[in-house]
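A single protein chain has been removed from this complex, and every other one stays in its place.
Going in written order, the chains are labelled A, B and C, and every chain counts its residues from 1.
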Amino acid sequence: MSRVLLTGFDPFGGEAINPAWEAVSHFHLKMYEGFEVEVRQIPTVFKKSIYALRQMLLDVKPDVVICIGQAGGRSDIAVERVAINIDDARIPDNEGNQPIDEQIVVDGPAAYWSSLPVKAIAAHIRQAGIPASVSQSAGTFVCNHLFYGLQHMIATEFANIRGGFIHIPYLPVQTVARPQLPSMSLDVMVKAIEIAASISVQYDSDIAAADGQLY
Amino acid sequence: MSRVLLTGFDPFGGEAINPAWEAVSHFHLKMYEGFEVEVRQIPTVFKKSIYALRQMLLDVKPDVVICIGQAGGRSDIAVERVAINIDDARIPDNEGNQPIDEQIVVDGPAAYWSSLPVKAIAAHIRQAGIPASVSQSAGTFVCNHLFYGLQHMIATEFANIRGGFIHIPYLPVQTVARPQLPSMSLDVMVKAIEIAASISVQYDSDIAAADGQLY
Amino acid sequence: MSRVLLTGFDPFGGEAINPAWEAVSHFHLKMYEGFEVEVRQIPTVFKKSIYALRQMLLDVKPDVVICIGQAGGRSDIAVERVAINIDDARIPDNEGNQPIDEQIVVDGPAAYWSSLPVKAIAAHIRQAGIPASVSQSAGTFVCNHLFYGLQHMIATEFANIRGGFIHIPYLPVQTVARPQLPSMSLDVMVKAIEIAASISVQYDSDIAAADGQLY
Partner (left out) sequence: MSRVLLTGFDPFGGEAINPAWEAVSHFHLKMYEGFEVEVRQIPTVFKKSIYALRQMLLDVKPDVVICIGQAGGRSDIAVERVAINIDDARIPDNEGNQPIDEQIVVDGPAAYWSSLPVKAIAAHIRQAGIPASVSQSAGTFVCNHLFYGLQHMIATEFANIRGGFIHIPYLPVQTVARPQLPSMSLDVMVKAIEIAASISVQYDSDIAAADGQLY
């Protein structure tokens, strides 16, 4: 039975909740056909987030890792394609760190690709009636930081793990005071993450499908 | 026991479904504390929609009427404040009519206000964690047409009815092919409409709260 | 020679400048074929703005009045179609007034139509390569207040004047700190306003063209 590790961050940037953790914590103690899920919370802190994830990889021994993060202002599920080797924080993280243009891994490659089947994931989420797309940037804050750290650990230490990152929108309750921003319901996000986990377990390689961006 | 008539349009503009009808049809045969609900579908057709609604008012004898329509591209529940006396169709309706700058009621007033407590409705929907706002324009297509027709019938023929119009976003399934547009889940919309019905029954007059727009 | 009065508001809502006044003040001392222009600044204050405009109507004796206001966040020129009889201020005006759901003119009609050829204006602005559309709501703040007041004065006291309201976007300099918001250059706005003035002088009635909104 394949084991899937799902992670979600704690709230940051003045938010009371983080949809990533709200969604991920729903998978606790549930059964899935063909795989089992472990869920863990990750602190929204540079460096510490990667150290925490490394310990989880050692403890959980997952086959697949999917880290989930909040993309406040997006309207769809964003399956991230690439992590870049840079920290550039517009706001402080949850312990006050605000690195500017620092490498995540000194002399590491400029970028790592997700090792999940990103297009198959996006396509199957859409087939379930949920808007999703492949994204070319996870930003330069702790989400991209953790994503890069994950892929670096896979490349250098955990060769049997496949992993990647998915961004999810605000929950409706987070947009009550800014109703012009899009949101997505928790059950829709949970369904999308379950599909992502299932497809990641089933697909060894990605499908060929146009899902790029013009700019 | 108060009786609430909820109406939803059939699909238009090339859409396979209309979230308004999807949401409204959920209320069939359900029980509510203090009011009962009747649901009806309205054709997305100029004039015919108003005639259909008039027959429903005669048949159902509602205390409150809430007409629901799709606002594709909005991110929140829009409680409409005002209907204007103009048809100006950017696309044809479901029978090919495309009036341009025609009065809905010849020599009728330029506008009618909703007779629902629009701010109380928006506030209570937000208190339930669902983004909502008061909107100052229901457009110039069949939604505004029906809304104006409803308020004109209330003003001239059905003085005991209170009524208004609420616009709702796309469903997630409608944005699968255009994921940059916002959407809202059916259960969230249904919850919002139930709150709107309940508040409309409970409140004789509206609350004082700033919920306007700068432009 | 026809005389056109152009008005622009002073800055409000924490902005250092108001694109309306920046644009309108460009017309000072310029010559136009077939009409002359007078420009005036209006305070962003409920009631006082209407009193100021009334004095301008008496002093300038214009044939056409076009009031210009800022619509921060819009991307195109918005030729307003209708003013509604309500003040509902989300923020205080420049003298601290924040009316909620008050009538502008007690027992006045619910709405007034612009008496400018709004579709001809929008069409000619677009023909000049500038994005423009007819808008169905000027909001519920001082812009709509002045617009309603103008149309009420035309309806009751200045029958020979034709007038209306146009909203314009932020200037680029106003979006430097929020680059995800659209803006428009001053020279483009000035060109659009000149076209609006010229068309208002030339057209006694509006053109028939689909320029409505679905919602």
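Assume a residue touches a chain if its C-beta (ideal position, glycine included) is under 8 Å from a C-beta of that chain, and two chains touch if they have at least 3 such contacts.
Just so it is clear, the structure is predicted and the values come from calculations on it, not from any experiment.
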{"item": "Among the chains presented, those that the missing one touches", "value": "A, C"}
{"item": "Selected from C:103, C:156 or C:185 as touching the chain missing from the view", "value": "C:185"}
{"item": "Residue among A:2, A:97 or A:137 touching the omitted chain", "value": "A:137"}
{"item": "Residue touching the undisplayed chain, where the options are A:21, A:112 or A:158", "value": "A:112"}
{"item": "Residues in chain C touching the chain absent from view", "value": "75-76, 126, 129-133, 172-173, 175-176, 178-185, 187-188"}
{"item": "Touching residues (missing chain, whole complex) on chain A", "value": "13, 69-72, 74, 78, 81-82, 84, 86-91, 98, 100-101, 109-113, 119, 134, 136-141, 143, 167, 206, 208-215"}
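The rule we apply is simple: only the chains that are shown with their structure count from here on.
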{"item": "Touch-based graph of the chains, sorted into line, ring, star, complete or other", "value": "line"}
{"item": "CA centroid of chain B to CA centroid of chain C, Å", "value": "29"}
{"item": "CA centroid of chain A to CA centroid of chain C, Å", "value": "47"}
